[in-house]
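Below: the structure, in structure tokens.
All protein chains of the complex are present and in place, except for one that has been dropped.
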Amino acid sequence: MIEVGIVGGTGYTGAELLRFLVQHPQARLRVITSRGEAGKAVAEVFPNLRGHTDLVFVPPAEAALASCDVVFFATPNGTAMTMARALLEAGTRVIDLAADFRLREASAWHHWYGMEHAAPELLEEAVYGLPEANRAAISAARLVANPGCYPTAVLLGLMPLMEAGVVDNTSLVADAKSGASGGGRNASVPLLLCETGESFKAYGVPGHRHLPEIRQGLAVMAGGAVGLTFVPHLVPMIRGIHATLYGRLVSHDTDLQRLFEERYRDEPFVDVLAAGGHPETRSVRGTNMCRIAVHRPQQGDTAVVLSVIDNLAKGAASQAIQNMNIMHGLPEATGLGAPGLLP
Amino acid sequence: MIEVGIVGGTGYTGAELLRFLVQHPQARLRVITSRGEAGKAVAEVFPNLRGHTDLVFVPPAEAALASCDVVFFATPNGTAMTMARALLEAGTRVIDLAADFRLREASAWHHWYGMEHAAPELLEEAVYGLPEANRAAISAARLVANPGCYPTAVLLGLMPLMEAGVVDNTSLVADAKSGASGGGRNASVPLLLCETGESFKAYGVPGHRHLPEIRQGLAVMAGGAVGLTFVPHLVPMIRGIHATLYGRLVSHDTDLQRLFEERYRDEPFVDVLAAGGHPETRSVRGTNMCRIAVHRPQQGDTAVVLSVIDNLAKGAASQAIQNMNIMHGLPEATGLGAPGLLP
Amino acid sequence: MIEVGIVGGTGYTGAELLRFLVQHPQARLRVITSRGEAGKAVAEVFPNLRGHTDLVFVPPAEAALASCDVVFFATPNGTAMTMARALLEAGTRVIDLAADFRLREASAWHHWYGMEHAAPELLEEAVYGLPEANRAAISAARLVANPGCYPTAVLLGLMPLMEAGVVDNTSLVADAKSGASGGGRNASVPLLLCETGESFKAYGVPGHRHLPEIRQGLAVMAGGAVGLTFVPHLVPMIRGIHATLYGRLVSHDTDLQRLFEERYRDEPFVDVLAAGGHPETRSVRGTNMCRIAVHRPQQGDTAVVLSVIDNLAKGAASQAIQNMNIMHGLPEATGLGAPGLLP
Partner (left out) sequence: MIEVGIVGGTGYTGAELLRFLVQHPQARLRVITSRGEAGKAVAEVFPNLRGHTDLVFVPPAEAALASCDVVFFATPNGTAMTMARALLEAGTRVIDLAADFRLREASAWHHWYGMEHAAPELLEEAVYGLPEANRAAISAARLVANPGCYPTAVLLGLMPLMEAGVVDNTSLVADAKSGASGGGRNASVPLLLCETGESFKAYGVPGHRHLPEIRQGLAVMAGGAVGLTFVPHLVPMIRGIHATLYGRLVSHDTDLQRLFEERYRDEPFVDVLAAGGHPETRSVRGTNMCRIAVHRPQQGDTAVVLSVIDNLAKGAASQAIQNMNIMHGLPEATGLGAPGLLP
């Protein structure tokens, strides 16, 4: 039984971690911290967990995190980097769902996140936790940087094209759309139902923090720097990301459908639709699945990839548990097998 | 292993039955019928089930239903009553999620559903499948009439009051609100997103088919006829029912909170909130749970009960599986243990 | 031309006042205040107003409110009561969209709003601005207390019954449902799309601030105290209130349909549906209209009234403008004539 701790469990990724962990047959949730809700029962904050856990939020300072086998950070950016070293030294493995260890360069982190990195010496060791790209490294990792939600959808959608070198890497376009839970469970006017409901907009066009993360991931796959335009949008719904990805084909005789099917044949959590398909975000709601379709409209020179995930699940919590499973030698789908909720 | 058949699996209750059954450790789904989708893979109609079932819809005439241990009818009203007898005679148990066997009187059925009843001789045998009221009878039943969605929410909300005789039974009010999935997966203008989205309305005020079903259930609990005003409303959301129930207290010294807690102490799927609570429908989304709070505003003479369920789950599919578990001597919560999806 | 000022224009009722006023042919919006957004263009905060106004928010202290003919307060509760006297003394009429002057008794205000009333001497003078009840008094008023959103829907729905004395006044039930804009444009977790979307709940069952306001209004109509149970609910939509009202008939030979039609025959903003109707909130979206249907289900002893308004319009801003029109001798519908947005 894996002994698990969670730091910062009152946001949506924390809630989703809890939902998966209370059902996980090989994990035991021992401790969960919160500054704001310390002393309150978890099930009081998240009433869907009534009857599923008796856990109570504890202040971070009082949490026996170092006695856990693995600790998840579901904190704002900038917290895990201050606590990770001590945990690692105590022999506890760390999976950070925030951005602290995603970028390889401390300078890039400083540029995009506006903070000096507190543990730059850990950046090299940290493994980017995208199992479909880094499974072996994850299995041996002490410190996993769980990917961002947009990066997960975009990287899985473009990986076969990058690896096969069939599109022009200088002019990629990732037009991505996210439900409002990507904005977190924070008191904020722009995320009110009355502000985001019945409306649609782009945001962060001049530059979004997931851009360098996506570029970094694509560069590894492509074996060199890529040119990417990334535009995120806010969808009036709770969960789900849909990435629509455009690449200009440099090789016109590749069977794109077959390329994707072969690349993901053995992946338990990537599902390539039949040719002509259009994945819906609701088909992956609450699951660790990524569903992908690839098109070449009018047999022209543009490949269009449609990639959907649940931003809180494969884009955060369930991918973190997939990583935990890999790190602990469990079957990768342990605790992640339920189908999505539809309708 | 229970061998299961489903008749009419392309609506929302069918989809929800499928979602629960593919995860049920003691049930094996053998056959599912559909006229309209015969020959199509289940996972093509419900993409959330890709990877979870290879089943293909078959025409009703070709389905080996009689070799199943139990058959669920997720059909429109009026179908199960024409097929139930043959199945029962073959030794197959039947759980009807439609209304065919809910009313005790064939004449009432004719009045409210506008059809002659095709199997009136089965009405007496049929057991009303509300486990919290009829557990023993269900366990021995061959034919279970699974309760309607509104009746489930209303009956569980009023049962402690009826049994204790603490409210005036002549002037009950049930103001109930349902998500749009209660209207089914049918091509219909009034259920379009553009018609039901961003709006709220009552419907069926002159008389809704669930009214006689609720009255019949209350009468059993109260030991005599009751006077009930029932007003259903349509909420711009997918899943969930919230019943707000009003009764005039005839006894003012009953501790209502304690009454409810004691009545439901041993019920695995009824959760009484602490005093002062307000249950949200999302807290039970996708689950078999009913959450209830009871109030006596300003210590006046009116009891107000708030009762929430997921209309497709406890209001239909998962309650049907709860009944199946009871009928087969399984632990009642088998396959029904996952927490709700929140947010 | 009426010279208009608005105090506190950055909430939803402020936004709605602005939307109506920029189209009003007899009003000129001269000044609008905001502490938080002072110096910012109105159209920057509310982009739907780009091209419709060049106004800039000014700090309250710098606003020449006393030179306006009428000042609307779209402020939190407790502000208007500190500023009204000075304006009235300067000859400016005041319409308060908050609750400061709605309750006749300062002690009741203190009880429900938790503040000492700052201008109790004005309470008697203040006219409750429900035109259908108080038209004559409004036309002469210096100080109008614009009704709350729930009270508007409930009072208009029950007024004919109260005045005619046909229901038992001791056991009224008002089950009311509101879109999320009733909660205001404030940074608040419970009003996030991810918290209120796809869910439904009651709130404030033990006691909501609109209860004493409704009771007071009903008592005037009924000529004596009434017993009312009021339960508000939150609907996952932006605008709209639906009140479902229940009264036990004490007189069974009244033609309810005719009673309502006659009571509202000359009212420009109350529309009684034909017998058997079910009004939808969307039919009044963005308008000053209240639509009502009255039922007597199964010819029983309970009257059920369905009453819908737009909480931001007839429940706040457009009713305030209706009051302004009455106070200035304009045709009552001036600037309020546009039909609702559907779908």
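First chain written, first letter: the chains are A, B and C, and each begins at residue 1.
Operating definition for what follows: contacts are C-beta pairs under 8 Å (C-beta built on N, C-alpha and C of every residue); 3 or more make two chains touch, one makes a residue touch a chain.
As the structure is a prediction and not an experimental result, all values here were calculated from the model.
Of B:21, B:221 or B:238, it is B:238 that touches the chain left out of the display.
Of the candidate positions C:147, C:212 or C:340, contact with the hidden chain is made by C:340. Only one residue from A:67, A:82 or A:171 touches the chain missing from this view: A:171.
Although one chain is not displayed, its contacts with chain A can still be listed: residues 171, 173, 175, 177, 179, 194-195, 197-203, 205-207, 227, 229-231, 233, 235-240, 242, 244, 246, 248, 276, 278-282, 285, 293, 295, 297-298, 300-302, 304, 306, 308, 343. Looking at chain C, the residues touching the absent chain are 12, 15, 19, 22-23, 46-52, 181, 185, 197-198, 238-239, 271, 279-280, 282-287, 289, 291, 312, 337-343. Interface with the hidden chain, as seen from chain B, comprises residues 12, 179-181, 185-189, 191-198, 236-238.
The working rule: only the chains that are shown with their structure count from here on.
Here chain A and chain B face each other with the same set of residues for the most part; over half of the interface numbers are shared between them. Rotation angle for the C-alpha superposition of chain A on chain C: 180 degrees, rounded in steps of 5. If each chain is reduced to the centroid of its CA atoms, chain A and chain C end up 45 Å from each other. As a whole-number value, the distance joining the C-alpha centres of chain A and chain B reads 37 Å.
Listed for chain C are residues 179, 194-195, 197-198, 236-238, each touching two or more other chains.
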